[in-house]
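Heads up: the structure comes next, in structure tokens.
Apart from one protein chain that is not included, each protein chain of the complex appears where it belongs.
Entry: subunit A
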Amino acid sequence: MPAASSEMNREALPSSLALSELAYIVQTGRIPNALLFYGPRGTGKKQAALFFAQACNCRTNNGRPCNLCASCKKIAAGMHPDMIFIGPAENKKMITISQIRDMGSIIASRANEAAFRMVCILNADLMTPQAQNALLKMLEEPPEHTFFILAVAQTAPLLPTILSRCRRIDFQALADHEIKKMLCTQYGLDPETAHIISGTAGSDLDQALRLSGLNKAGAPDWKMLRPWLIKEICRFPATPPHQKAFKGLDLSRRLSARPEYILDVMAVLRTVFRDFCILKYRSDKIVNLDFLSVFKDISMMHSYTRMLTWMTLFHETEKRLESNSGTRLTLDRFFLSLVVS
């Protein structure tokens, strides 16, 4: 179990506020019918759900898991029969109504041994509308000694009828400056790189570690990709007008040739265009501080509304890429409208 606990420590660390709230709920014995764990990716929601289930069921009954009794051990090992976890099935993107119905037939009978049975729906924002509707009645009045935990990263896909049945617990993401501090102190990066990485990753520690190449499955290429891409973008205004379209298409061809990097590319583009827009007001807040002088030149050459148009174009492109349109065509369109506008 040492491996599991160390992993848990790293991930559950950010949500100490949420954990204390959960512990208080257990202490008072007021366990609600449904909890909604809301927070971005990588904030330890699943760990918190396990912690809560352990605390509810711990034989020592002191409001905190003892990690010694049979119940705590079973839950930590993932072998407890009354801890039901639901998530998207393998190779599926959504949680379907049949999964919810199956769960309904299970919880209709008594719990095996737990004092409080837990149904934890991970990535509950991936439930289809049908599945959500099928959940409503169970969620409002679950069988005795059963509670629900819905872990979500966003609330928009959930029905308002689901949201109003749950008690919400917020899981706070790390702020940019905290990630920056962590990268500097714990991983020994220099402050400038740490600033750029934390700005690009956007409050996601895993992403930040991946970009910095400290993680094993990291993207060491990112460090080369970023300066190259920014230089290419900055070269656009200087190219003569008749070559602009050609340059844009060429860049689009090169980027779409490596689809595995497209997310990183979009992240870099996002920071660049945001920097253009923000430069006018807060030049110290921009992400790519090492290109400050170049950006200043570019923003002198273009009107502010034009830079805002670029940003709108970027957001449109991002939306298209997410909705499975062809990468090459989408990027072609993006760069063409970028150089023409």
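Everything that follows uses one rule, which is that contacts are C-beta pairs under 8 Å (C-beta built on N, C-alpha and C of every residue); 3 or more make two chains touch, one makes a residue touch a chain; residues count from 1.
In this section, contacts and distances are computed from a predicted model.
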Protein name as given in UniProt for the chain not displayed, "Peptide/nickel transport system permease protein", "DNA polymerase III subunit gamma/tau", "Gx transporter family protein" or "Transglutaminase-like enzyme, putative cysteine protease": "DNA polymerase III subunit gamma/tau"
Candidate in contact with the missing chain, chosen from A:Thr60, A:Thr96 or A:Thr155: A:Thr155
Hidden-chain contact residue, picked from the options A:Arg59, A:Lys92, A:Arg110 or A:Arg167: A:Arg167
Omitted-chain contact residue, chosen from A:Asn133, A:Thr193 or A:Thr239: A:Asn133
Residue of A:Leu68, A:Ala175, A:Leu292 or A:Leu329 touching the missing chain in the full complex: A:Ala175
Touch residues of subunit A, complete complex, unshown partner: 21, 24-25, 28-33, 38-39, 97, 100-101, 104, 116, 130, 133-138, 140-141, 144-145, 154-156, 160-161, 163-168, 170-173, 175-177, 202-203, 266-267, 270, 274, 277-278, 280-282, 285, 304-305, 308, 311-312, 315-316, 318-319, 322
